[in-house]
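A single protein chain has been omitted from the complex, and every remaining protein chain is retained in its original position.
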Amino acid sequence: MKRYLRQQYMPHIWCPGCGNGIVLGALLRAISRLGWDQDRIAVVSGIGCSSRATGYLDFDTLHTTHGRALAFATGLKLARPELKVIVVGGDGDLAAIGGNHLIHAARRNIDITTICVNNRIYGMTSGQASPLTPKGRLATTAPYGNVDRPFDLCQLVQAAGATYVARSTTYHVRQLCNLIAEALENRGFSFVEAVAQCPVYYGRRNRLGTAVDMLKYYRDHAVTVRAAQSMQPEQLADKIIIGRLHHVVEPDYESEYARVMEEARRRADR
Amino acid sequence: MSERGEIRLVQGNEACAEAALAAGVRFFAGYPITPSSEIAEIMAVRLPQLGGKFIQMEDEIASMAATIGASLAGVKAMTATSGPGFSLKQENIGYAALAEIPCVVVNVQRIGPSTGMPTSPSQGDVMQSRWGTHGDHPVVVFCPWSVREVYDLTVHSVNVAERLRMPVILLMDEVVAHMREKIEIPPQVETVDRPRPSGDRQDYLPYDDSSDVPPMAAFGDGYRFHVTGLYHGPSGFPTTDPEVADRLIRRLCGKVQRRRQQLALTSAHLVDDAEVLVVAYGAAARSALRAVREARSEGVRAGLLKISTIWPFPQEVLLSLAARVRRVVVVEMNLGQLVLEVERVLKGRAPVQHVGRVDGELVTPEEIRAALEGV
Partner (left out) sequence: MRARIEFNPRWCKACGICIAFCPASVFDTDQDGRPIVARPEACTGCQLCELRCPDFAIAVEVEREGE
């Protein structure tokens, strides 16, 4: 699995106990399991802690502007469909400034797998609230408790048209790896939300303890999709529903556009 | 005798699209906006016929991003917009400049700021085309005054973008974009491809600064390289090393500065014995040429310097012509933008007068004649 790392740049920049490395490890193990050609993988990221992952990965890697990874990736994928394109980003990057591109990429069902490292905070800029910061939680820009209500990002992306949606946590790392592998194999827009700990900002400010404590929190607050079905909304209030949330098979954007190209050539030849 | 091209009545926007295809553009990402939508509409029809790809993105930020993404896949890529969209694209244009990604951005100017008057022409984006994105950065901006020059400068924009690994802006205005002219479509055009790496893929440095334009690999060819909008060294990995940063940005800006004269395209009309020099570009230069001819017929020795490269500004040509005239009249459809460059370059060597129009109408020969008649 280390063969996928640019080891000359390690150790990475993430803080001690940060969940980014765990999610990245799960992604690399999923790629290794699928045996993908290392020369045909492109990883695209936006701006933020998790988006620094691309620098450490020995693939074709593209570190773009804040929130725009999916738009860059769409051009890359459409221009060269044989590339396996993966987008890595954080909750702020993908769901705040990048929200418009996220829902449109899902709507198009373009064959891109997006891994959202959801640490519920802006880590890189040291602790501001994000669209995934739970109501009432503290952040540098929510000093009296967050008044915003967070997205249910998986529901949002599913409603926008994603054909594979799943969620897991850095505690449930084997499941996370399995779900990422399924997402990578889904031909179409696949979205995996990886709830991950940010002990230095989100954890400390909200007195959630160390990285170890935060992982224990995920262990104790996760419920499977099946279990959640028989629970009441108020029971689910502080729960993290994990597992495969949605999977349907629908034509992906490139194969639809390939049909456009055949039609265009047919008419032009006539 | 070179093979004759097809003679056709062509709209400016159509010439832009067809020229891009002739130059090898095989990807276009766009978003609807008057007065440039025709380019996207034509690309939507034509690109798939040629094995290329068209996509309408969710906004101009996304279409600029997708254009860069496609270029990284090794494909010549272009986007087109107008003022409001041009403003939205600025951050990613800066990204393409820093990460050295060849691409062409067409901006068909309409009167601004803000929504302005979408169908009315203007030349008010001149400074934005130079300084629209933050930070020092290289930029090349071409500006056509005829449908044929739209064709030629579009091809040239693609070639310069590829040769110098950077974004090139084709700055049109609504008049040139929407008017139709009979033009000869050249049977073939010169095409330039970005420098490609040779040698062992393991040692490839995407930003090898031994030459001022590093060879550029494509994603998917096994080079496995990193591209970022952060300052970076030759390997492409982010850096905060002051010396590396200084060398990077000076190399990037040097790409244009070192080729300033070669990039600066102009044409001079009736200047040999001119006493008053009109400086103009785009549609305004058409009115200016008419005004210069009319003034000449009444004994006023006027001449025109038509500027086709807005940036890098053709200062050497201006200096040589201005040395021979008593005064300079700059004509542009704004309250004074390129005139600031003219004044900066001339440094008082010749008095400079500005004829501007900001009511959404094309500046007329009569308005310019009035300025030429003056002492």
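Chains: A and B, in written order; residue numbering restarts at 1 for each.
By definition in this document, a contact is a pair of C-beta atoms (placed from the backbone, for glycine too) under 8 Å apart; a residue touches a chain by one contact, two chains touch by 3 or more.
Bear in mind that the values here come from a model prediction, so they are computed numbers and not experimental data.
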Item to check | Interface partners of the hidden chain - shown chains only, full complex considered | outcome: A
Next on the checklist: From the list A:Met10, A:Met231 or A:Val248, pick the residue that touches the absent chain.
Outcome noted: A:Met10
Item to check | Residue in contact with the excluded chain [from A:Gly21, A:Gly99, A:Gly145 or A:Gly161] | outcome: A:Gly21
Checklist entry - Can you list where subunit A touches the absent chain? => result 2, 5, 10-12, 14-22, 25-26, 29, 170-171, 173-174, 177, 199, 210-212, 215
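One rule holds for everything that comes next: only the chains that are shown with their structure count from here on.
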Next on the checklist: Measuring centre to centre with CA averages, how many angstrom lie between subunit A and subunit B?
Outcome noted: 38
Checklist outcome for this item: Within the complex, subunit A is touched by subunit B residues 26-27, 29, 45, 48-49, 51, 53, 55, 57-59, 61-63, 65-75, 77, 91-92, 95, 218-230, 237-238
Checklist entry - For subunit A, which residues are in contact with subunit B within the complex? => result 6, 9, 38-40, 42, 44, 52, 54-55, 58-65, 68, 71-80, 82-83, 100-101, 104, 257, 260-261, 263-265, 267-268
